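Some chains have been omitted; the remaining ones sit where they do in the full complex.
Residue numbering begins at 1 within each chain, and the chains themselves are lettered A, B and C in the order written.
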Amino acid sequence: MTLFQFLTTLDDLKQVLRTGWLQRGVPPAQAENVAAHSHTTAILAYLLALQAKEAVDLTQVLLMALIHDAPEAVIGDIPLSAQRADPGIREAKEKAEDKAMQQILTYLPAKLKPTVSEAWSAYRKGTSLEARLVEAADRLATALHASQLVKSGFPIETFRPFVDHAEKTVGGLHIPQARDFIRELRESFPS
Amino acid sequence: MTLFQFLTTLDDLKQVLRTGWLQRGVPPAQAENVAAHSHTTAILAYLLALQAKEAVDLTQVLLMALIHDAPEAVIGDIPLSAQRADPGIREAKEKAEDKAMQQILTYLPAKLKPTVSEAWSAYRKGTSLEARLVEAADRLATALHASQLVKSGFPIETFRPFVDHAEKTVGGLHIPQARDFIRELRESFPS
Amino acid sequence: MTLFQFLTTLDDLKQVLRTGWLQRGVPPAQAENVAAHSHTTAILAYLLALQAKEAVDLTQVLLMALIHDAPEAVIGDIPLSAQRADPGIREAKEKAEDKAMQQILTYLPAKLKPTVSEAWSAYRKGTSLEARLVEAADRLATALHASQLVKSGFPIETFRPFVDHAEKTVGGLHIPQARDFIRELRESFPS
């Protein structure tokens, strides 16, 4: 139960390549890892939060974003295609992630655990403004990286769906301050 | 519904890296892919089958081994660690694999489909001699590759569990002709 | 003289990258290895064999395909460009491959050796229906992978010759059941 053990586990996120890119032909040596993705997500979530009309806990937004994919250090990044093949996977994955996260949280010293644990619970619940900002940032960061891949030569048609997906999600989450971001995203995928 | 479509899908197995290696620190550029693993499995299953005391359908053994991980072309290789985190994943994964395989089988021309479909069903059932030979070969091929990784410098302790796992599985499957193979495997992991 | 030694040698096929791709600019980390190529070849050869009008030994077709490049585990994949630079290379390469294969076959236990040895001899002779099916599948599997590379962004013009080469070879081998496959191959290389 030490900070060292907790961070050693999270360090493994650097080895977890995002399967969404691998399955679309991005070679492993070029594929974004989960730690790097979480870095972008945190910065973006914070900057969206700064623009919120309502009160928002900025520290929690940042913490949530940094750990939103933490369980993947243990169970890997189960491809969305698996979840599409059978809806049972989605549910089982969520359960496995929750268990993995509980295991990871046990590494934390007792006095540090509650704050991290609460941030995780709120993220999973998904209803608070903080959680919605992180979910929006997660999708937008993914679409942004898709646009970077396109810029470096990967085929547009393969990666455009990430923008549609992000736009739809963000719309449902009511994050109007992302509107300009999405417009520029769109423009970076010329048709 | 053409041979071309079927094989195009299976060709994607070359991009699916086995997560068992990735999670133990083998860099993506060195990690075995599922197509290459299936190649070893097929040769080994065939050579074990040749030594069977009972009658065995050699062609089916070979076909089974070649397609035993085919659904991973669609859903990827879900890590064992995810299955350990929650038993529900194991079940959901099997369902998703079956659905993915049904989808892949629809690509086959009508007259080719039954044989491949039967081989898959028998493999999933797991009780026939053919299915047991392929399952044994699957584990032994994995442990063999672990021993190759150790030979090229990866840490012994990290990869020894693959031998224990293979030995235990093969024992339960009653494949006595694998005894020598397992002994040599063990010797390649000096303690 | 054990199964373990034989398979350890064949496992090295996973490290042999096909020089045909490397010489056309496919980065090593993305280049198909010989084990994975043999996997595709085996499935394709089998499915072509299932459609044969004449009697065909399916087991031998599968075994042949699985080992058709086995000597490359010892001598590597000598580029076609070397063979083109001097016809003497082609002949010397065949001799070296035969010697390497004899060496590999000595690893097999005595009772397993004849079947594998016969399959290799028949493949080298190249006249049986089984051998011709494997040769056709070898070329078609290569052209299929070329079409996958094109789909993921490699230049069409560089890889189209693989289709012409496959078509010509398959025509000479009299494998009419490959006609549809070739047509679809062609269509995947839009001009």
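As a working rule, contacts are C-beta pairs under 8 Å (C-beta built on N, C-alpha and C of every residue); 3 or more make two chains touch, one makes a residue touch a chain.
The structure presented is a predicted model; accordingly, all values stated were derived computationally and were not measured.
**Student:** Because only 3 copies sit in place here, please give the count for the whole complex.
**Tutor:** Shown in place are 3; the entire complex has 6 copies.
What we mean here is this: only the chains that are shown with their structure count from here on.
**Student:** Can you tell me which chain lies farthest from subunit C, using the average of the Cα atoms as each chain's centre?
**Tutor:** A
**Student:** Under the over-half criterion for shared residue numbers, do copies subunit A and subunit C use the same patch or different patches to meet?
**Tutor:** Result for this pair: different.
**Student:** Provide the C-alpha centroid distance between subunit B and subunit C, rounded to the nearest whole angstrom.
**Tutor:** The computed centroid separation for subunit B versus subunit C comes out at 22 Å.
**Student:** Could you tell me the distance, in whole angstrom, between the mean C-alpha positions of subunit A and subunit B?
**Tutor:** 32
**Student:** Could you state the distance in Å from the CA-based centre of subunit A to that of subunit C?
**Tutor:** About 42 Å, centre to centre.
**Student:** I need the residues of subunit B touching at least two other chains; which ones are they?
**Tutor:** Subunit B, residues with two or more chain partners: 28-29.
**Student:** Using the touch rule from the top, collect the residues of subunit B that touch subunit A in their complex.
**Tutor:** On the subunit B side, the touching residues are 15, 17, 19, 22-23, 25, 28-29, 31, 71, 74-76, 78-79, 81-83, 85-86, 88-89, 91-93, 95-97, 99-100, 103.
**Student:** Under the stated contact criterion, what part of subunit B meets subunit C in this complex?
**Tutor:** Interface residues on the subunit B side: 2-8, 10-14, 28-29, 32-33, 35-36, 38-40, 42-44, 46-48, 50-51, 58-59, 62-63, 66-67, 108, 111-112, 115, 141, 144-145, 147-148, 180-181, 184-185.
**Student:** Show which residues of subunit C lie in contact with subunit A when the two form their complex.
**Tutor:** Residues 27, 29-30, 151-153.
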